[in-house]
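Missing here is one protein chain; the remaining ones are kept as they sit in the complex.
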Amino acid sequence: MDARTAISELVIANRLVAHLRLVDSFGHVTVRNPENSQRFFMSRSRAPGLVTKEDILEFDLDSAPVDLRGFSPYKERYIHGCIYKARPDVAAVCHNHAHELLPLAVTKTPMRPALHSAAVIGHHVPVWDIRDEFGDTDLLVTSNAMGESLAHALGDGRAALMRGHGSVIAAQSLPDVVFTAFYLRLNAEVLIKAMSMGKEITYLSAGEVDRSGELHRQPLSQGRAWEDWCAQAGVAKLPQ
Amino acid sequence: MDARTAISELVIANRLVAHLRLVDSFGHVTVRNPENSQRFFMSRSRAPGLVTKEDILEFDLDSAPVDLRGFSPYKERYIHGCIYKARPDVAAVCHNHAHELLPLAVTKTPMRPALHSAAVIGHHVPVWDIRDEFGDTDLLVTSNAMGESLAHALGDGRAALMRGHGSVIAAQSLPDVVFTAFYLRLNAEVLIKAMSMGKEITYLSAGEVDRSGELHRQPLSQGRAWEDWCAQAGVAKLPQ
Amino acid sequence: MDARTAISELVIANRLVAHLRLVDSFGHVTVRNPENSQRFFMSRSRAPGLVTKEDILEFDLDSAPVDLRGFSPYKERYIHGCIYKARPDVAAVCHNHAHELLPLAVTKTPMRPALHSAAVIGHHVPVWDIRDEFGDTDLLVTSNAMGESLAHALGDGRAALMRGHGSVIAAQSLPDVVFTAFYLRLNAEVLIKAMSMGKEITYLSAGEVDRSGELHRQPLSQGRAWEDWCAQAGVAKLPQ
Partner (left out) sequence: MDARTAISELVIANRLVAHLRLVDSFGHVTVRNPENSQRFFMSRSRAPGLVTKEDILEFDLDSAPVDLRGFSPYKERYIHGCIYKARPDVAAVCHNHAHELLPLAVTKTPMRPALHSAAVIGHHVPVWDIRDEFGDTDLLVTSNAMGESLAHALGDGRAALMRGHGSVIAAQSLPDVVFTAFYLRLNAEVLIKAMSMGKEITYLSAGEVDRSGELHRQPLSQGRAWEDWCAQAGVAKLPQ
C-alpha cells in the first residue's frame, strides 16, 4: 500500500468510526505512513464524521507536524506518536470514547474477552489512570511524557482503557483497528450487563483467545465487516 | 414452494435479519431445498445485509458445497448441515450473535420463555459450550463433529445458546426462523433487565408455552410480522 | 368530531404508535365511534405501521364486526369492546407490548408514576394475570369473559399491565391514548433502571399525580406532542 492509498483508507476509517458511533465529535483514528515508518497520518482537529482527504496531516513519531497548512492539530496526537514509536508492529491506532464502554473506564475495571469476536482485544485490557503519574490534569494526553506512559501501560497489548476518559486500540491495519474498536465496545457492553445481572462470567480461555483472535485478525473476517460497514455508511470501499 | 422461490425468500430473510440487527456483519440464515431434502441453500461468506440471489450456494447435509462457483463458503456451514440431518422437521436455520442476548451466552444462563410471543423458542433453551467436548478452539463450528455436538444439545428444541458466541434457531420456514430469532432476543433482553432489577420472574407455564407457541407459529401471526418487516426494510415480499 | 374524522385520526394514531415503537408488528389502537357510542373503530389484523383508511372496520361493544369486508379481525378485539362497555368515559384504547415495559410485566411489578409527565397513567397501574382466572391459555384476550376480567382489573384507572404479555391504556381521545402509552413506557424504563441501581425511588405524591395528570391531559400539552410526532413520522395532522 502506498501513502496515497493509506490516506484514502484513513478517510474511510474516520467515516466508519463515526457511523458506528465508536466516536462522537471527539476521538481519532490514524495510520502509519506505509512509505515512511517514522511518520503517521491523522486528520486536523475535526469531528471524525466530517473528515475529508484535505484534512489529513502528517506527523513524525514525536507527534510534531510535518506541515500544518494552517490547521489546528488534535491535542492528543501524542497518543498515536508514542504508540507508533514503542510498537513497530502497529500500523493503525484509534483513540475513542465509545459511550458504552465508559462504565468500565470510570470504575477502573480491566477487561478480558468473553466473546469469540472480541478475542482481537487480546488477553488483557488494562486501565491506565493519568492521575497516577501526572496528578490533576485535564485528562488529555498532551505531551510525549504522557503518551509514553500510556504506551507503557498498553505494553504489547491491543487495547487499554483510560480512566474517566475512554480507550486506545493498537492494531495491524485500519480495518483491524476499526474491527477491534467495535468488538472492544461490544465486549464491554456484554460484560456490563452480565455484571448487573449478578451472574458469573465465563471468559474465553487463554487458548481460545489465541485461536479466536488469530481467526478474527484475518482479512476474510475483517474484510467482511469492512465491506458491510462501508455499505451501511454509504462510502465506497477501496478496490482490493 | 419450489427451489427458485426458496432462494428468493432466503435473500429476503438475509435482508430482514440484517435490518432487524439480529446479525451484525456475521451470522447466517439458511433454508432446506424444498425440491431435495438432502440439500440446503446458504449465501457465500458475506455480511447478510449485502446478500443477493447471485450469492446463494447449495450444500449437501455434510455441508459440502455442490458448486462453489469460485466463492468462499461460510466456515460454520456445519451448524446448518448437521441440524438439517438430525432434524427432518426443520426447514430453516439461523445462526446469529444478536448483541442483546450475549449476556446470557457469556454467563451460561439457559432460558425459558416469559413472553407469550417468545413461546416459539420452546420450553427450554440450553447453553452449548464447545469447550466441553472440543477444548480450546476458535469457538467456530467448523466440522461435522462440532455441528453434531451442537445439534445434539439442541435436541428436539427450537433454539440453543452458544457460550461466548451466540445462538442457533431451528424452525419450520424462513418466516418462522426470523420470527423466532426476533423473539428469542426480546425474551433475552427482558430477562436480563428483570434479573438486574433483582425481581422474581414469572415464566410461562408449560401449558402456556404449548398454546402460545402454537398460536405464534401460525401464518396469521408470522405473516403479519413478515409483511411489516419487509415494508420497514424496503424489500418486496413474495406474492403469496 | 364525526366518524369520518375519527377514522382519519385513527390511521394517524396507528402510524404514530408504530413510529414511536410503542408497538412492534403487534398491538392495536382503537377509537369509539363519536356518532354511535355503542360502536368502535379498529383496523383489520395488520401491523399498525401499515394501516390505511381502507383497513378500518367497525365493531359493536361485544366486539362483533359490523362488516368484515372479507378481512381478518384482530383476535384480541375483546380488550377494546369490554373496556368501552365498562367505561363510558373512555374514547380510545391502546393495547401494546412496548418492549421496554415488559420487564415489569414478567415480574408482576405494579407501577406508580415517578415522572410528572407520566402522571397521566393514574395513581396505580395494576398487573392483570390471565392465568389467575383462565388457567393455561395462549395469553391472548379472545373472549368477552377475558375482556371483562381485564376491564375489571383496570377498574376506573388509565392503564394496566398484563403478565407475560404487555399493557392496555384507556383514555379520553386518540392523542390522549398515544401520549399515555408513551409516558407509561418512559415511566417503566426509568423505574427499571432505578431499581437496577438499588436506589430508593421518590414517587409522585397523590396530589402531584392529580395536578400533573390534569395538566398533561390538556390539549396544550398533548397537542404539542401530537404535532411533534406527526412531523417526525411524516404524516399530515388533521386540521384543528
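The first chain written gets the first letter, and so on, giving A, B and C; residue counts start at 1 in each chain.
Keep this in mind: a contact is a pair of C-beta atoms (placed from the backbone, for glycine too) under 8 Å apart; a residue touches a chain by one contact, two chains touch by 3 or more.
All of these numbers come straight from a predicted model, not from anything done at the bench.
S.K.: Taking the complete complex into account, which shown chains does the hidden chain touch?
M.R.: Its contacts among the visible chains are A, C.
S.K.: Have a look at C:43, C:96, C:142 or C:212 and name the one touching the chain we're not showing.
M.R.: Looking across C:43, C:96, C:142 or C:212, the contact with the absent chain belongs to C:212.
S.K.: Where does subunit C touch the missing chain, residue by residue?
M.R.: So the residues of subunit C touching the unseen chain are 114-117, 119, 186, 189-191, 193-194, 196-208, 210-212, 214-215, 220, 224-225, 227-229, 231-232.
S.K.: Under the stated touch rule, tell me which residues of subunit A contact the chain that is not displayed.
M.R.: For subunit A, the residues touching the absent chain are 24-26, 45-47, 49-50, 72, 97, 99, 102-103, 106-109, 129, 131, 135-140, 163-165, 192, 195-196, 198.
The working rule: only the chains that are shown with their structure count from here on.
S.K.: Taking touch as defined above, what minimum step count separates subunit A and subunit C?
M.R.: The fewest touching-chain steps linking subunit A to subunit C number 2.
S.K.: Enter the angle, 0 to 180° in steps of 5, of the rotation superposing CA atoms of subunit A on those of subunit B.
M.R.: 90
S.K.: Would you mind working out whether subunit B and subunit C touch using mostly the same residue numbers, over half shared, or mostly different ones?
M.R.: Different residues, largely: of all residue numbers at this interface, under half are found in both copies.
S.K.: As a quick test, compute the distance in whole Å between the mean CA positions of subunit A and subunit C.
M.R.: Taking the mean C-alpha position of each chain, the two centres sit 46 Å apart.
S.K.: Can you check how far apart subunit B and subunit C are, centre to centre, with Cα atoms defining each centre and the answer in Å?
M.R.: Between these chains, centre-to-centre, one finds 32 Å.
S.K.: By residue number and range, which residues of subunit C touch two or more other chains?
M.R.: Answer for subunit C, listing residues that touch two or more other chains: 196.
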